[in-house]
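All protein chains but one are shown in place.
Showing subunit A:
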Amino acid sequence: MATKQAQPGQIEITSLPVPQLQELKQQLDRELEHLTTSFQSLRTAQSKFSDCMKSIAQGVDPSTAGKPLLVPLTSSLYVPGRLTSSTHVLLDIGTGFFVEKSTGDATDFYKRKVKDLGDSLKDLEQVVNQKANNVRMVEEVIRVKVLSAQESSQKEGRGS
């Protein structure tokens, strides 16, 4: 939580007029939204990698070597197939490169990916929380300002 004391290079937000504060809040909201979307896409990516791991663990195994399987061509059309290799898989490592790996190495690869993404998620979570705090603080200042402006105008109304 940022301190309310003005530090060198920082602007005391309580000194800003309400319209500027509202602009600031909008900007913060936009940033927060962007960060939350990034957070969600990271989550999706992570769960996709976990699914890959599960698929390897369940599907590609010496015990399934001889068994026939159905390969989905579309969501409703399948053709029967057979694994040519139950020990090696081909994985997309990005930018159009594919690497042949043993199932163990492939699982390690996905584990690493999931862990890296988990780290990024943790970092991002902190940033998101910080931003959310900032938004709350600005909201609070706006609320106080609006309230005090109302009060003083009421007083003026009574005084005259």
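Following the convention adopted for this analysis, contacts are C-beta pairs under 8 Å (C-beta built on N, C-alpha and C of every residue); 3 or more make two chains touch, one makes a residue touch a chain; residues count from 1.
The rule is simple: contacts and distances are computed from a predicted model.
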**Prompt:** One chain isn't displayed here; going by UniProt, is it "Ribosomal protein/NADH dehydrogenase domain-containing protein", "Prefoldin beta-like protein", "Aspartoacylase" or "Elongator complex protein 5"?
**Reply:** "Prefoldin beta-like protein"
**Message:** Of the residues A:57, A:71, A:90 or A:149, I need the one that contacts the missing chain.
**Reply:** A:90
**Prompt:** Out of A:11, A:57 or A:99, which is the one that touches the chain we can't see?
**Reply:** A:99
**Item:** Positions on subunit A where the hidden chain makes contact
**Value:** 90, 93-101, 109
